[in-house]
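Only a single protein chain was left out; the remaining protein chains are all shown in position.
Showing subunit A:
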Amino acid sequence: MVLVLAIGDLNIPHRAPDLPPKFKSMLVPGKIQHIICTGNLCIKEVHDYFKTLCPDLHITRGEYDEDSRYPENKTLTIGQFKLGICHGHQVIPWGDLDSLAMVQRQLDVDILVTGHTHQFKAYKHEGGVVINPGSATGAYSSFTYDVNPSFVLMDIDGLRVVVYVYELIDGEVKVDKIDFKKTATAPSAH
């Protein structure tokens, strides 16, 4: 069992002052093995905070991020899964699942974690799964109206990943889960 936190689009301090207190109390150091961050933190303070939660931190660049050294996209392997990260402002049309599927194929990953729209999504298509953890602070978005703060926790176990989405709705944290199974693929020719 490997816990991966997928989180992003906090937009601190431009659009929000801080994570919701209820989220902060849930995110405790030492419980999570990896953090995947879609981008738009935007300041170093948030980066440092994530580092305290888990040293294995992977971030891609959002268009408002203060640190311009974050990569445009990133791939990593966790257990049997290949994961890819990309903020999503580069993928036109924004939030378009087919276009995101293309990026997924290009990065050759099972799970693509992306953001920008501030809208939670967990979408299975032929090539894999696209996950958008939404905005952890519920920040303003031109794309989505009425954004609820949300983040995702993935439990990777063998060929199975359980995606838990945590959403703050009317002051209460609601949890939902979705199961994905991967079929063992033949090793790709190199």
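Note that in this section a residue touches a chain if its C-beta (ideal position, glycine included) is under 8 Å from a C-beta of that chain, and two chains touch if they have at least 3 such contacts; residues count from 1.
One rule holds in what follows: contacts and distances are computed from a predicted model.
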item: Chain not present in the shown complex, as UniProt names it (candidates "N-alpha-acetyltransferase 35, NatC auxiliary subunit", "Vacuolar protein sorting-associated protein 35", "Guanine nucleotide-binding protein subunit gamma" or "chorismate mutase"); value: "Vacuolar protein sorting-associated protein 35"
item: Options A:Tyr49, A:Tyr64 or A:Tyr123, residue touching the unrepresented chain; value: A:Tyr64
item: Which of A:Asp56, A:Asp108, A:Asp157 or A:Asp176 contacts the chain that the document leaves out; value: A:Asp108
item: Residues of subunit A (touch criterion as defined above) contacting the omitted chain; value: 11-18, 21, 43, 45, 63-64, 89-90, 92-94, 98-99, 101-102, 105-106, 108, 126-127, 139-140, 142-143, 145, 188-190
